[in-house]
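For this depiction, one protein chain was excluded, whereas all remaining protein chains were kept in their positions.
What follows is chain A.
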Amino acid sequence: MLEIQGIAVSEGIAFANAYCLKEPDLSFEAVKVTDVHAELERFKAAIVKTKVELQEIYEIAQEKFGAEKAAIFAAHLLVLEDPEMLAAIEAKIQTGMNAEFALDEVSTMFIAMFEGLDNVYMQERVADIRDVSTRVLAHLLGVEMVDMNRLTSDVIIIAKDLTPSMTAMLDTKYVKGFITDIGGKTSHSAILARTLEIPAVVGTKHATQDIQHGAPIILDGTNGKIIVNATSEVSSFYRQQQHLHNEEHEELLQYRSLPSLSADGFSIEIAGNIGKPEDVDMVTNAGGDGIGLFRTEFLYMGRQELPTEEEQYQAYKSVLEKMQGKPTIVRTLDIGGDKQLPYLKLATEMNPFLGYRAIRISLTQQEIFRVQLRALLRASAYGHLKIMFPMIATLDEFKMAKAILLEEKQNLESDGYPVSETLDVGMMIEIPSAAIIADIFAKEVDFFSIGTNDLIQYTLAADRMNENVSYLYQPYHPAVLRLIKNVIDAAKHHGKWVGMCGEMAADEIALPILLGFGLNEFSMSASSILKTRAHIAKLSKQQLMPHNERILLLSTASEVEEYVKNNLLSLS
C-alpha cells in the first residue's frame, strides 16, 4: 500500500484503476535497412495493428457520441488505407529507408501540402494525418499509446497536468477523478474538476512516477489523499467515508430550491462559474441564482481558428436560454497569461501575466473583439445578459471597450437585429489599480465582479502556480481585504452592484467577511453552490457588520483567519 499526499481541490471519494496519461516517446533514428522485404512486412504489420485499433475506437466513439462524431475515425481509417500514401512510403522503404523514417518523410510531405492549401478546413485535416501517422509510428516502435477515447471502464486519470484541450476529452462516465503532479487550488484543472463534480488531487509532485498504470486507487479529494493498492481495512474505511460524503450531499440538496438568504433575511445571489454551455446544467441542477462568470475563452481553445460570430452566438444563446431569465455574466475573451491560443501566434513574453493579455488583446485586435461582442449582443435578446471586460487597469480601457460595444450595438440595430435594452456592462476588478480607483470606475460601470484569483496574485506579486512562492497566495491578506472593501464601498456609494467570481467566493473563512462587507453576489464552481447557500443561511449579516473595521485593522492573513474562527463562525 502506498499513500500520497497532494492538494485537495475537488471533494469526494473515488475508487477506480489508475489511467496514466504519459507523453509517449516516439523518437527514432533514420537507418539504412538491408532486408527491404522484412522492413516492408514490418510496415504492413504496423498498418494492420493500427487498423484494428482505429476500427475499435470508431466503434466505441459511435456508441458513445453517435455516428456523426465518430465519422472522424472513419476518415482516419481512409487516411491509413490511402493508396497514394502507402505507395509513397513503400517506395521509400524500397530504397533502403527504414519504415519509421519513410513514414515520417511521407506524412510530413502530405502535411506540408495540406497546410499550403488556401482553405482553413483542409488545413485542419493536417491533425488527422498527424494522428494517423503517430499511431502507425507508435506501432512500429512498439510504444503503447494512451487514448482517452478508448475508455470502457472506470478510471482515475494520472497526469503531469491536464491542459484545457485534454480536459475537453474527459468523459465523466468513465473518468471518476484525476490526480496531477503540478497545480494548485485555483489551477484550471482544479476548477474544471469542481465544475465536473469529480474528486481531484493536484500538486502531488510525482504521482506520475509513483503510480503504475492500472493500479487500484482510492482518491480522497476532500483531504488530498491518494491510496494505491489499499488494504481491505483501508478500503472499507473509505467506502464508509464515501457513504458519509454522499449522505452529506443528499442533505445539502434541500437547499436547492431555497432562496439565498442570510440568517437575518438579507438576500444575496449565489451564482455559478462556467466554461462551456454544457456546464450550465450543473449550475441549474445546484439551484444557482445565475451565472456569475462565463469564461468564454474555452470557445476559442482546442481548435485551429477563431470561432465565428455564428458559432459564438449559438453558444451564448444556448446559455441564456437555459438560464431562463436569470442573470448571466459573460466575460469577454481573457486570453494570454496562462491561457494560449496557438493560432493567434502571440509572441512569447518574459512576463505573460504582466503582458499582452485579455482586454489588452481585445482593444488592439479589435476584429476579434467585435465578432465576440456582436455574437453576445445578438444573443442578448434571449435572456438576462451582463457583459464584463477582464483585466481593466485604466479608465480609458473601460471607456474604449464600452464604446466599441455600443458601436456594435448600434450597427446591429440598424441591421435590424433585436438587442436587449437592459444590457448591463461591467468590469472585472482583478488589478490593484482598478480596485484602488473603484470610486472613479463606479460612475461608469453597471457592476463590478471581483476576480480574486488574479487580484491576490497581483496584490502580493506572486504567481499562484509557482510552488516556491505559492505561500504568498493569501486571500485573507489585509491588503486584499482592504481592496475588496474599497471596491464594495465604492459600488454601494454609487448604487452599483458588486459580485465576486474568484475562488474566494466559496471559501468558508472568507464568507462571513464578505457578507459583512456587503457583497451582493458570490459566484463559484457549481459544486460549491449548495454548501455556500447552507453556510450563509447560518450567518447573520447584522451581527457580522460591526466586525468590519476590526478585521481591516488586523496585520496578517493568519490573524484574519484566527479572528474569523474565534469571532465570526461562532456567530452562526
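In the analysis below, contacts are C-beta pairs under 8 Å (C-beta built on N, C-alpha and C of every residue); 3 or more make two chains touch, one makes a residue touch a chain; residues count from 1.
The working rule: contacts and distances are computed from a predicted model.
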{"item": "Among \"General L-amino acid transport system permease protein\", \"MoaD/ThiS family protein\", \"Phosphocarrier protein HPr\" or \"Protein-export membrane protein SecF\", the UniProt name of the subunit that does not appear here", "value": "\"Phosphocarrier protein HPr\""}
{"item": "Per the touch definition above, residue among A:I4, A:V33, A:M85 or A:I368 touching the missing chain", "value": "A:M85"}
{"item": "Per the touch definition above, residue among A:K51, A:R125 or A:K326 touching the missing chain", "value": "A:R125"}
{"item": "Candidates A:F114, A:F237, A:Y356 or A:Y417 - the one touching the absent chain", "value": "A:F114"}
{"item": "Missing-partner contacts on chain A, residue numbers", "value": "71, 74-75, 78-79, 81-85, 110, 113-114, 117-119, 121-122, 125, 128-129"}
